[in-house]
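Notes to accompany the following structure.
Of the protein chains in this complex, all but one are displayed in their positions.
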Amino acid sequence: MNVRQWARDLAMGVRFAFGGGREGWVRAGLTAVGVGLGVALLLLTTALPSALSQRSDRADARQDFTYSGKQLAKADNTLVIADSDTTFRAKDVRGRLLEPEGTKAPLPPGVAKFPALGEMVVSPALKKLLTSDSGKLLRERLPYRVTGTIAQTGLIGPAELAYYAGGKDLKQLQSGSNVERINYFGPSPNSQPDKLDPILLLLILIVFVVLLLPVGVFIAAAVRFGGERRDRRLAALRLVGADGRMARRIAGGEALAGALLGLVFGTGFFLIGRQLATRLDVRDISVFSSDLNPSPALALLVAVAVPAAAVLVTLLALRGVVIEPLGVVRKAKPPRRRLWWRLLMPLAGLAMLYPMIGQGNNGGNFNQYLVIGGTVLLLVGITALLPWVVEATVARLNSGSVSWQLAVRRLQLSSGTAARMVNGIAVAVAGAIALQMLFAGVEGDYTKETGNDVNRAQMEVSVGSGTPLAEVGRRLARTEGVRRTSAISQTSVGERAKNPDNELEISVGSCAELREVASLPSCRDGDIFRIAGGNYDAATKKMATAGNTVYFDPAWDGTSSVSHPTPWKVPAGVKTAQPREDPTGYARDGLMITSGAMPANAMRVLDQHVFVSLDPSVADASDYVRNTAARMNPLADVFMLASTRQSLQFKSIRTGLFVGATCVLLLIGASLLVSQLEQLRERKKLLSALVAFGTRRRTLSLSVLWQTAIPIGLGLALATVVGMTLGAVLLKMTATSVRIDWSSVLAMSGIGAGIVLAVTLLSLPPLLRMMRPDGLRTE
Amino acid sequence: MCTVLRMSIGHTLLGLLESGPRHGYDLKRAFDEKFGHDRPLHYGQVYSTMSRLLKNGLVEVDGIEAGGGPERKRYAITDAGITDVQKWLATPEKPEPYLQSTLYTKVVLALLTHRNAAEILDVQRSEHLRSMRILTDRKRKGDLADQLICDHALFHLEADLRWLELTAARLDKLAEVVAK
Partner (left out) sequence: MTTHPAGSLLAAHELRKAYGPTTALDGAEFSIHPGEVVAVMGPSGSGKSTLLHCLAGIVPPDSGSITYNGQEMATMSDAQRSALRRSEFGFVFQFGQLVPELTCVENVALPLRLNGTHRKEAERAALTWMQRLEVDDLAKKRPGEVSGGQGQRVAVARSLVTNPRVLFADEPTGALDSLNGERVMELLTEAARSTNAAVVLVTHEARVAAYSDREIVVRDGKSKDMERVV
C-alpha cells in the first residue's frame, strides 16, 4: 500500500469527520475537547521543567548571603544587606534592607536604583497588597515610601511578596547573622547546586507517570467518541466500493481529524491556562506565564504522538471488527483471552524496579529510566490484565435477578468494552494508592516534630539587644490580641575574651520569668542558679565555679560583628536548679541570673526573647505582634510555633499530586459519561421494546448500574492490588518499612467509586428519557 | 372480459352524463380521453349502449341537432340512471384477475362525480381480503398442490390490492388530473 493511497484515505476520513451536519460537528467537537484537555495537560507537563529551571535560575541570581566565611572590608563595591523577611497572614514576605557603601555597590536583580533611606521598591503583588484595605497592618510594619517596583528578573513568581528598602548603620542592627557585607548577587562560589533528594526525585517521577498515564488512556477513549455512527458510515462506504483496508484508513482519518482539532483546542486551553496561571497562587507558589514555555522538543513530541496515537488506537480498535457493506459486524466470539502474556508486563515492571530496592537510604541514585519504565510497565499492566480479569470473572457469574442477568450477559458478550471504560480509572487509582503509600511511608522523614508546646505559647519574638527586657515584654503584652507574654534575656559567656573554646549559656530575668525556663527550688532577686543535669553539665560546673572570671560578649576573629568583651567574676552562693523546657521544647543549660545579680555593664549585650500567647479570637493577632516587633527592630525574628513542620519541597509535591489527581479523575469521569451515553443511545430501540412488554424502569436502571459497577469493582480491586504492590516496592526502594495505609487505599477506591456513581447518576435522566416508548416509532 | 367491458361502458357513459347532458359525440370524446387510451370507442358502441340505456329508462333524449344521426342526439341522465351508477360504484367487483380497467374507471368516475373514491377502494380491499382469507384457509388445510394453486391466486389478488393501495395513495393527484 503506497503512501499516496494512505494520505488520500486519511484525508477523506478527515473530511467525513467534519461533514455530516450538526451531529458530525458535535461529535468532532466533543472529541476535540476531550483530546484538547489531554493535550493541554501534556503541554503543561512539558512546560514544567523550563518553568522550574527559570524559577530556580532567578532565585540563584538574587542570592545574597554567601556564607563564604570570609569577611569583606568596606569598599567602593560593597553593600551591606540585612534580611528582614516577615510573614503577613500566612504569606511570606521577602524583605531586604540595603546599604550601599560605594558607587559600585551591586544592584539586586530587577532593581533599577537603590532605594534611599525610608524608601523601598516592591514587587507588583506587594504593591497591590499595600494599597489595598487588607494590607493596612503590613503597611504599618513597613514604614517606607514606595518609589519603584521590582522587575520580573528579580522575582520568582508573579504573586511573590518582596521588597528592598534603604537602610543605615545596618551593621549595628544585630540579630543573628542576618546582616552581611557582599559585593555581588548570585550563588556562593563554593556552593553546590541544590541536589534534589533522591526520594523526592522518585516521588516526582512517579507523580508524573501516574498523572500522565490516565491522560493517555483518556485520549485513547476520546478519539473513539461517536463510534456507532462512524460504523454506519463505514458500512455505507463499503457499499459504494471501498475495500476493508480503505474503510479502516478512513476511520483512522476521522480519528486523526479529531486529534488534530484536539491539538488546536489543547494549545488554546494551554494558552488560556497559561494566562490564568499568573493569577494562581497555590501555597505561596506562583508562576509567570512567560515561564511556562513548553520545551520545543517535547511539544513537538506531543504534536506528533497524539495524532499518531489516535490513528493507531483506531486501527487497533477495528482489529476485531469486520466492516461489511451492510453493517459493521463485531466478531461474535473473540478468542478467549490468555493470561500469560498479560502477566508478563507487570512482572517485567517489577523486575525493573527490583534492583533498586534499598537504594534510598544511602543517598544513592535511582536509575530514572528503570524507575519510570518499571512503574509504567506495572501500571500499564493493569490495562492488559483488567480485560482478562473482567472476562474470567463475568464468565463465572450466574443467575440472579433480571437486572443482574441482563448486565452479566452483556458483560460476557462485550467484556472488552467494559474493561476499556474502567482502564483509566484503574490506572489512576492504582498509581494514587502507590503514591499515597509512599507519601505516608516517607512522611515521617520529612515531617519534623518540633517539640514546641503550643499550649504555653504560640509565638516567639527575638528583638536583639537594643531594647531593655522589661520594655520589650511590656510593649508586646500591650499589643492587641496578646493574652500573655513571658520574656527572657539571653546571652553567653566565654572563658576568654577572645576566641573562647567553651561558652556558657546565660538566661536573665525575674524569678517568675526564669521559672518559665528552669525549675527553681526557691528564688529571690539577686540569686544565681546553675542548671544541673543538663547536656554540658561538666563544663557548666567548671566555668560556674565561684571566683572564676568569664567574659560577656567575647570577640571572634573573622566576624564582622562588633563586640565589647566584658569580664565578670562568678560570685559565691550559686544555687542549683533543674532544667525545664521552654515553649519551644528547648531545655536550657548554663546559668540562670536574676536581674538584680546581673552586672550592669553587661546589660546591653542581652538578646531579648519573648514567648507570646495569643488570643485566638483576634484574627490578626500574630500580625499585630509582628508590627510591634518590627517597630522595636526591623530585623526582629518572629516565629510561629507549630507542633510539626514539613519539608517545603515535600509539601509542594503532595499538593501537586492532589491537584493533578483531581484533574485526571474528572477528565476520566467526563469520558466515562460520554461513552456511557453513547452506549445507551445505541440500545434505544431495544430499551423501548423492553419497556413495551412491561419491564420496570427500576430493572433497567439497575442493570445499567450493575453493568458499570461490576467492571469498576473489579478494576478497583485490581488497582488496589497493583497499587499496593507498587507502593510496597517503592517503599522498599526508599528503605522505609512497608506499612499499608488502609485509609488512603479506601479513600482512593472511594473516589474512583464515587466518580462511577456520579457518572451513573448523570446518565440516568437520559436513560429514563430513552426508555420512553417513542423509541418504538420507526416509520 | 368483453361482457365486463360492455357492462362498464354503460355505467361509464351514465357516469359521464351525471355532470350534465351531452351529445353522443361529446360522450365518445370524453370517454376516449379519460378511459380509452388504447381502445377508442366506436360510434356504433355508443349508439347501441345509449339505446339500451334509453330502453331501460336510465337516460332520456334532451334534444336533437339538425342533421340527424345518433351522434347528433343530446342525452341526459335520469334519476334511475343516477341510482344505477351509485349502486354500481358501491358494489365491489368480484375479486378476479385483470380488474384494473374496471376499478380504474370506477375510481375516476367517483372523482368526476365528487363521490368518495377512497371508500370504493376500501370496500374493494375488504372484498379481496375475504377471498384471500378463504384461500389462506384452504391452503392451510390442503395438500401441497392445493397450496401451490392457492398461492398463485393469492399472489394475483395481492398484486391487485397493491395496485389499489398505490392508487389510493395517489388519489389526490388523480383528482387533479381528472378535474381538468
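Order as written gives the chain letters A and B; numbering starts at 1 within each chain.
Keep in mind that, in the parts below, contacts are C-beta pairs under 8 Å (C-beta built on N, C-alpha and C of every residue); 3 or more make two chains touch, one makes a residue touch a chain.
The model shown is predicted, which means the values in this text are computed figures rather than measured ones.
Which of A:689, A:721 or A:735 touches the hidden chain is settled by the complete complex: it is A:689.
Which of B:42, B:87, B:114 or B:140 touches the hidden chain is settled by the complete complex: it is B:140. Interface residues of chain B facing the missing partner chain: 118, 122-123, 125-126, 128-129, 132-133, 135-136, 140, 154-155, 157-158, 161-162, 165, 168-169. Contacts to the hidden chain, counted on chain A, fall at residues 332, 399, 402, 405-406, 409-410, 412-414, 685-686, 689-696, 699, 773-774, 776-779.
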